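So, chain A:
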Amino acid sequence: MQKFRNHKLLSFLLIMAMLLSVFAIAGCQQQEEPAPQQQAGDKAPTPEDPQLTLATTTSTQDSGLLDVILPDFEAKTGYQVEVIAVGSGAAMSMGESGDADVLLVHSRAAEDEFIAAGHGVDRHDVMYNDFLIIGPAADPAGIKGGNDAVAAITQISESEAIFLSRGDESGTHKKELSIWRAAGIEPSGDWYNSVGKGMGDTYRMADEMQGYTLIDRATYLANKGNYSLEPMVEGDELLFNPYGVIAVSPEKYPNINYEGATAFIQWIISDETQALIAEFGKDQYGQSLFIPDAK
Partner candidate 1 sequence: MDVIGQGVKEGILLILSLDPELIQVTLLSLQVSLSALLVSGLLGIPAGTFLALKDFAGRKLILNIIYTLMGLPPVLAGLIVFLVLSNRGPLGEWQLLFTPSAMVIAQVLLGFPLVAGLSARAVMSQRQEAYDTAVMLGATRTIAILSIIREARMGIIAALTTALGRLIAEVGAVMMVGGNIQGKTRVLTTSIVLETRMGHDSRALGIGIILLILAFIIMLLILKLEKRSFKDDSTIQII
Partner candidate 2 sequence: MTVLFKLSNITKSYGERQVLNAKALEIRAGNIHCLLGPNGSGKTTLLRIMSLLTPNDGGHLEVLGEAVNWQPSQLLRLRRQMAMVTQSSFMFEGSVYYNVAYGLRARKTPKKEIQQRVQESLELLGMSDFIDAPARYLSGGETQKVAIARALAVRPRVLFLDEPTSNIDPSSSLEIEQYIKHINQEYTTTIVLITHNFFQARRLAQHTSLLWEGHIIEEGPTRDMFHNPQDPRTRRFLKGEY
């Protein structure tokens, strides 16, 4: 009898678990339904092909920038933007295969190659965010307050102060390597810690180890309340991370939404949108996360 009752209990639990899963999935689907676009109103023009695919990097999506500025674009032009947030490299290969209409990416050298190869047209600068070198308040390398990244890392290397590298071939890691290259230093030794982790984890480790590291401003601002590291060097052009917008070549893929891409480019480099970008983040962090630089 005991055994039989156990079976009943087990079946009951299984059924409950299945029901819960069904509700959970249903709940998720509801959340995924797009909210109605109220701003669109009556005045919004109706484009021939309102579907526009934007391939961009995770940073624009994760920082919340797109959520803030895209509704303005959709309201003004009537386009529906489908955002695909991936790495810069992956975003560009989507453009290369005609799976996206317009790209918003940050990898200057690769962007130029992309244009040269005929995959894209109409490249424009949009904005940049920047990196900064942060480090312990004690500042054993004596670099605080400077604005020369090369000089700073040279001093870090010479004083063999603890430095943490992302070491994961990410954009930030590549940026760091380019600074070392500019300084003509091959970093190695006990003080140089290649941790192979994401930015958040690297920040946490650097704080524990009281070491220097290169960090993007958005991650720094979002987490600085939890940690004791202070900004050391910022403002060097080497530390900038420029974002460009590119339309995918209509000659190569005649059926892509080139009209929509052009509208997007015109909108994002417009003074009004640039002002929106400049405002973004100020209310939360007291400073801009992205600095507009469209000419």
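These made the cut because all candidates are chains of the complex that A comes from, given by their letters.
By definition in this document, contacts are C-beta pairs under 8 Å (C-beta built on N, C-alpha and C of every residue); 3 or more make two chains touch, one makes a residue touch a chain; residues count from 1.
Remember, predicted model here, so these are calculated numbers, not experimental data.
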Chain A: touching candidate in this complex (1 or 2): 1
Candidate 1-facing residues of chain A, complex: 167-169, 193-197, 205, 207-210
